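For this view, one protein chain was removed and the others were kept in their places.
Right after this comes chain A.
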Amino acid sequence: MHGRVKVKSTAQQEEEKRKEREKKLKAFVSARDAVLRKRSAGEHDEEALQLTQQLLSSNPDFATLWNYRREVLLQLETSREKDEVQKLYESELHFIEACLKVNPKSYGCWHHRSWVNTRLPQPDWTRELGLCDRCLSLDERNFHCWDYRRVVVKESGVSVEQELQFTDRLIGSNFSNYSSWHYRSTLLPQLHPQPAPDSIHSHRVCEEQLLKEYELAHNAFFTDPNDQSAWFYYRWLLGREEMISCVYVSRERERVSVAFSKPVHSEGLMLVLDGQPQQVEWRSTHPRLRHSPVWLCDLPPGSVSDISNEHNLTVHWTEKYTHRDCALYTGCAESWCRDSATDQELFRSELSVEKSSVLQAELQSCNQLLELEPQNKWCLLTIILLMRALDPLGHEKETLAHFQTLKEVDPMRSSYYSDLCSKFLIENTILKMEYAEVRVFSLSNKNLTTLCHLDQLLLVTHINLSSNQLLRLPPQFAMLQCLEVLEADDNAIESLEGLYHLPKLEEVSLRNNRILFLSDLESLASCTKLTRLDLRGNPVHKTANIDSELSQLLPLVTALSL
C-alpha cells in the first residue's frame, strides 16, 4: 500500500501484466482455500506447515496463517522429544528469517519470532542479537527490529554499557540515527539514575553523564548541522521537571486557593487549620478543568473572619508527601506563601542544568556555528533555549531578534515560534513582577498569540494584555483569583470563557476585539463585583436591543461603554 509508483505502460504491457496477475491470483486463492479447508478440518500436520510457508513468504501480513502455524507447532510439540522440539523451532527461525529478508517490517513476522523464542527449549540470544545487528545495518530506523532487540537484550542480560557503546558506533557512522539517540535516552537513566521523585516522566541523568551527552550531541550537530536528531536530543538534555506551589488565603471570602505548577487532581488535598484537619470540598476554577493547577476551597463560616485573630494553615498534598504552610496574621485581610520563580529557577529553559559554565561554552559554540550557517533554524532555536537557561531577562532583546529570524527562515512553523515567544515573554514578565515585588502584570504590544502559565498569576491584581493578537481568554484564566482590573483592548478576542467566577474583578476593558454574541458575555455575570465594562469596538454592539439585553444580563455593571 505504500511506495507503489504508478507506471504508464502500453496496451500490450497492460495486457501482459493483467494475465500475470490473474495467474498469481489463481495460485494464491487456491493455496488459501486449501489452507483454510485444512484448518476447518482440524488438521495440524506437516502439510499445513508447507502450505502456510508458501503463502506467508509473500504474504506475511496474513495473520491468521501465523496463528494456524502456531497451532500446528504446538500440536507437533506434544509428540516430540526435547531435542526434536529444539530442531523444529530452529528451523522455524530459519523460515522467519527468510520472510524478514523479503519484508523486514511485518508485525506478524517479528511477533512470531518472539513467540518461537518462548517455545525454544534453548534460545540462542547471541544469534538473535546478531540478527538484530545485521537488520539494523541495513535499516537503522527499523523500529520492529529495535523493539525485538530490546527483548533480546533483556532476556540475555546484555549490559547497559554495551548497548550504549552500540549506539555510539551507530551514531558515529550514520546520519539517519534518531532511533539510536532515542535508545540512548532510555539507556542513560538506567545507567546513572539520580534519586528522583517517583514520576513516570522523570528523565533524570546524573551530572557527569549529562556533560558527556552534551559533548556527544554537540559533536554530532557540528559535524552535520542538519542532523535534526542530535538537536532534538540536545533539547531534551537541557530539560528537567518543575514543581512549585502557592497557597493564598482570603479572610473576607473565607477561601483558600492552592496553585501547583502542573495540573493535578484534588484527591489527596488536605487542609489543616490551627492544627485541626478541616472537612472541605475542593473545586477547580472552571468546570471544564477537571485536572487543574489551581484548586479552591471554602473555609467553615466564621473560622477566619475575625481579623484580630492569627491563624496557621497547612495544605497537604498526600500524593507527593508535600505540604505548604501559610500564616494569616492579625490585622491582615489576606496572606500567601509561594516558592519564588527566581529561587526555583522556574523558567530556565523549561528545566535546568547546574553547570552554567558548560552552558556558556555551548552558547559560544552555537553562536560560532550560526555565523557559518545563519539560516540554520535548529541552531537558532537552540541558542534561544541556551540563553533562557543562562539568563532569561538579560537575553530578552536578543531572544526576540532570534525569534524574528526563525520566522523568516522557517515560515511553516511561524505559529509555533509566535506561541513559544509569547510563552517566554510571559515567563520574563512573571520574573520581573517578582523582582519588583508587585502584583501588576503588564505585557502590551508584544505580539502575544497565546496565554500560558496562568497558574502562576494567582496573586495578580491588575493585568494589561492590550494590543496583542490574543483570540481568547481560556478557561485557565479563571485561575486569576485576585484579579481586580483587566485591560485587554486591541486584540482579536472572541471568547471570554475564563472570565468566570473571578471574585474580585471590578473593571474590564475589552475595546476593539471580536466579541460577537451576547452569549459570549454570559460568564461575566458570575463575576459579582464587576461594575465597569468597556466593550466599544466589538461586533456585539450590532445585536438587537443590546443595551437592554446587557443590563438584564449584567445588572450590577453601572458603567457600561458600547
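Just so we're on the same page, contacts are C-beta pairs under 8 Å (C-beta built on N, C-alpha and C of every residue); 3 or more make two chains touch, one makes a residue touch a chain; residues count from 1.
Note that contacts and distances are computed from a predicted model.
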Practice problem: Match the chain absent from this complex view to the correct UniProt protein name in "Serine palmitoyltransferase 1", "dolichyl-diphosphooligosaccharide--protein glycotransferase", "Large ribosomal subunit protein bL19m" or "Geranylgeranyl transferase type-2 subunit beta". | Solution: "Geranylgeranyl transferase type-2 subunit beta"
Exercise. Kindly state which of the options A:Y107, A:Y329 or A:Y435 is in contact with the chain not pictured.
Key: A:Y107
Practice problem: Write down which of A:D168, A:D224, A:D325 or A:E408 is the residue touching the left-out chain. | Solution: A:D224
Quiz item: If the missing chain were put back, which residues of chain A would it touch?
Solution: 1-6, 21-22, 24-25, 28-29, 36, 40, 59, 61-64, 66-67, 70, 107, 111, 115, 141, 143, 146-147, 150, 175-176, 178-179, 182-183, 185-186, 200-201, 203, 224-229, 232-233, 236, 262-263, 290-291, 350, 411-413, 415-416, 419-420, 423, 474-475
